[in-house]
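Removed from the display is one protein chain of the complex; every other protein chain stays in position.
Here is chain A:
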Amino acid sequence: MASNSLTGDGRWPRTDSLGSGLSRIGDRLGSGGAATGGRWLAMMGGTALGVMGLRRSGWGGAMLALGGAGLFAVGALGLRPFGERSLHAAPTSASWRSVPSSRRRSLTPERTQAVVTIASDPGAVFRFWRNFANLPKLMPQLERVDVLSATESRWIAKPFSGGEGPSWRCVLDRVDEDRLLTWHTVGETALPHRASLMLSPAPGDRGTEVRLTLVYRVPATEVAALLGVTPEGQAEEALRRLKQRVETGELSTIDRQPRGNGSGTFREATE
């Protein structure tokens, strides 16, 4: 299994996405582990009782069905009506500790990728993104992006945790018209990262598949502390907004719409 470690050593992560994906699945399975056996047993038993109850008529059937539902509940919700040891395999203190720590590792993905299909030709999508000054419309955590030259830009984020917002300089690496755009940060910044936008035609005339990849050299928690959003959230939100901008020319919103405040002249309860 590839290592997920990325903090501290300062090198670009080399974990391939398949490896990190598998490790995440492994973490998930591992965290449930032996404890889920009892829960499945309860759920299956509950189901069997429920079916038996439904097949019988009268109160006997009803009680069986109810009992089945209850037992299913115990399993599904992981309740412990008979004490700590009844349905969960009693965990050792070490195994309890190991679960959150493995989860913590998986919450710091070094590489985030979001993908969306936009009902448009690649040109319109590429042109919108290529003008980095547009990016604050897609990434609300950005104050502005100043385009300094054909390849350089300065990105200034909104302050999130007090003081000035973080900023960084970016240099374009590759510009493959309507297909690929890659860029990375240069110089000192609290958020060193590189990123790419890949466009490819969707099958069956469905438009353009757009893939945004962000690779931060700091943990996701640090990105979230400085920007107010995790890399995953940032990438997904950016593509959601890109799609809406390109397809409809606006962002769907419920901002500024009316709502009640639970009081008023006409207050009246139904029951």
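Convention: contacts are C-beta pairs under 8 Å (C-beta built on N, C-alpha and C of every residue); 3 or more make two chains touch, one makes a residue touch a chain; residues count from 1.
Assume contacts and distances are computed from a predicted model.
A chain of this complex does not appear here, and its UniProt-recorded name among "Threonine dehydrogenase", "cytochrome-c oxidase", "Carbohydrate ABC transporter substrate-binding protein" or "Phosphate transport system permease protein" is "Threonine dehydrogenase". Note that of A:119, A:148 or A:186, the residue touching the chain absent from this view is A:119.
Touch with the hidden chain on the side of chain A covers residues 50-51, 53-54, 56-58, 61-62, 65-66, 68-70, 72-73, 76-77, 117, 119, 206-207, 240, 243-244, 247-271.
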